[in-house]
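Complex shown without one protein chain; remaining protein chains in place.
Here the chain labels run A and B in written order, and each chain numbers its own residues starting at 1.
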Amino acid sequence: MFVEDFKTDFYEFLAGKRVFLMVHYDIDSICACKILQSLLKYRNILYTVAVIQRLEDLKRAYVENCEDVQYFILLNCGGTIDIVEELEPEEEKVFFILDSHRPIDVCNIYSTDQVRLLTRPEEDALVPEFNDIFRDQSESENESDSDSDNEGRASKRRRLGEEAILKRRENRLWEENRNKLLFEYSQFTYYARASAIFMFEYAWKLNKEDKDLLWLAIIALTEQLIFGKIEHTQYILEMEALRAHCTRLQHKSNDTDVLTSLKILFEKDLRLTLYRHWTVEHSLKYSMFTAIRMKLWTLKGDKKIHELLADMGLPLAQSRQHFKSMDLQLRKEFHSSLEKLSEKYGLQDIEFTSFILQYGYQHKYCASDIVFALIAILEASPRDKKPEELFNLALDCLSRNKKEIIDNAIEKAKIVAKSLFKTVQNALDMKQIINAGPFVYYIVQEGCLDWYMFSHQHILLLLSQFVLKAYVSMSRNKKASTLPLIISVPKNIENGTCILIGIPPVCETSPRNFFGKAFEQAAEKMNCEANCDYFDTSYIEIYSKDRTRFFDALAALLN
Amino acid sequence: MFAEKACSLIKELSRCEEGLPPYNIELVKEVCTEIKQLHEQNKEDGAIVANESEIAGNVNPLYPTLRIGSAAVKRNIRCLLAYHYNRLRTLRTMRWQFGSILPPDIKTNLSSDEIDWFSKYSSCLGKYMRSIGEDGLNLCLDLRPPKSLYIEVKCLIDYGKFELSDGTVLLLKKDSRHYLPRSECEELITQGVFHHIV
């Protein structure tokens, strides 16, 4: 069921109770969690936070805590699975779910009490009607019983045969219809509005919103844009809404804001990774946007950068300096001169509207900077760090007074950007992106540099988008833009497993992903052991030895 | 040289800032023997000096020997007392910081008398704290006035189950975050189970 009124059915309802937060391991969840924490703190609602990466974690956390806790809040996890079936909770346990993964499992939507969804029902989601997918078996039998009571016993026996046949036929049709509806409903996986934006709006309705919380919502939105989880139009819509909040809060500023001069500015940003914290040359070279438009992995592309810099009137020595240390004049003109030349170098749309957080006189961060920093913390940290530790670090990174953490993370993010670029360059040079008919695939080998980094969901997602776009831009095959991509990265070398990700073709404007179902069916068909307990089902973990067969099965399926 | 051993006891202590080195029973015994020997010698010399000065009215040649001997005894005693006294001081601070149960690796460093003293001190302190106000007051907690009644904490170790005073049970796992009443956390923070997040 959907929670109708956030205030009475959730916030007031939980006052004085203890809740258990299960938070998915991604940026949106961390932002949503931070907003929720501040809301819970206002009402002194005791909470415990657990980090969830996969279904297995969710189950374990539930089992460990179910004795002591009655109320569970799930952020960005659990919406797409049948919670009641997976966890087998006792009657009185209640689950509040705020999940941006789609589609939401129908059992959660039609749960009467135990599962309560904090999202709003979406019109375009085409949720099957209750009666089309659920039917009370006993009820229908009772009906036929009462019917037959009215008539004579003798006729009943005769008609029973007929009726049973009719009934069975009806059942079969209903069943077919049900399967069809469910398939249509769950065919594509995609992302809906970021949970942090939902949370921020709830905070707003409770009159507890402030600039810090707004910033978290902005980060979550920017994350969705950077990872291509939502369409650009959707981004624009959400951004306008947040911009309105931003203006409103700017006027509402209180004394402490003046002291720390905390400001959120609405500004145009460039699709250049971390350029404010890097050198212009590196940022141009390692950003996905410029790399693809200018084919920077080629020798020609490399020259083109220098051409561009020359056109902009930016001396090479300056472009190799930290952006902050560049001449003031050049720095001021950087934005506009790049925009002027964007058409000449095929860099249209290099600008996008975004937000900047400024506090004090030395801290100034773009929303995208923070997203890259967070992802570097979460997914590019040394292997001996546990996810819980990194989750805490990421939470700290979002606190304003932890500048060193952000700065360290930004340094790490640069390494991520470089290594993404180099991997793509390598894949193209060695012609490792292989066309398998209905899709292309790329296998990251075990010995490959930084393979460990790519075995994480989001960096892998970035890699796959980068690889596919680069492949399309280089391919002579006209159909290249209609092909989806699968990437395989080693996951656990000891067990010999690898993680696969599938992304839709470049020509699709919508990021709806059909690989969830395709993976499931392929795994079913070839009867191999697969671990599909990611909440985003476009990832799957299989044994590397099964990979060739798995690709064959997929190819057959998609043909 | 006199009092060399006694001094090495003190050096042991000073090397170990804030912690306690193992109680060095052998060395303590040896120092005691040294004191006894010196004392016997001094007694003999003292008798001679006292007798002869009465008779002759001038200073006996043994007088400087006696003085050095007695200085050595005094020095030994001072070291020995300081050794024990400073250990007890550290032990007392430990009661306030670790609580009434000491970590086992610290406990092995104590002499049996020290363990005895610790438990007596501990029960004295406990009794006193219970007697304050109506239902006692834990003085070992942080004495600064709280900013809020609830605080957010991060668990630093796998602690297991922990029961709050109202009966709710928490599972404390490493790196999990909790929002709890401050009064429930304070002790676990001083004991290093929780880290307070501001």
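Throughout what follows, contacts are C-beta pairs under 8 Å (C-beta built on N, C-alpha and C of every residue); 3 or more make two chains touch, one makes a residue touch a chain.
Rule of thumb we're sticking to: contacts and distances are computed from a predicted model.
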item	value
Per UniProt record, name of the chain withheld from view ["Exosome non-catalytic core subunit rrp40", "Ferritin", "GPI transamidase component PIG-T" or "DNA replication complex GINS protein PSF3"]	"DNA replication complex GINS protein PSF3"
Partners of the unshown chain among those that are drawn	B
Full-complex contact with the absent chain, from B:His39, B:Arg75 or B:Lys173	B:Arg75
Contact with the hidden chain (one of B:Thr93, B:Thr108, B:Ser123 or B:Asn138)	B:Thr93
Contact with the hidden chain (one of B:Lys36, B:Arg67 or B:Lys127)	B:Arg67
Touching residues (missing chain, whole complex) on subunit B	1-3, 7, 10-11, 13-14, 18-19, 59, 61-65, 67-68, 71-72, 75, 78-79, 81-82, 85-86, 89, 93-94, 96-98, 103, 105-106, 142, 144, 147, 151, 185-186, 189-192, 195-198
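Convention: only the chains that are shown with their structure count from here on.
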item	value
Chain centre separation (subunit A, subunit B; CA means) in Å	56
Touching residues (chain side subunit B, partner subunit A) in the complex	149-150, 152, 154, 161, 168-171, 173-181
Residues of subunit A defined as touching subunit B within the complex	18, 37, 40-41, 44-50, 64-65, 67-68, 386, 388-389, 391-392, 395
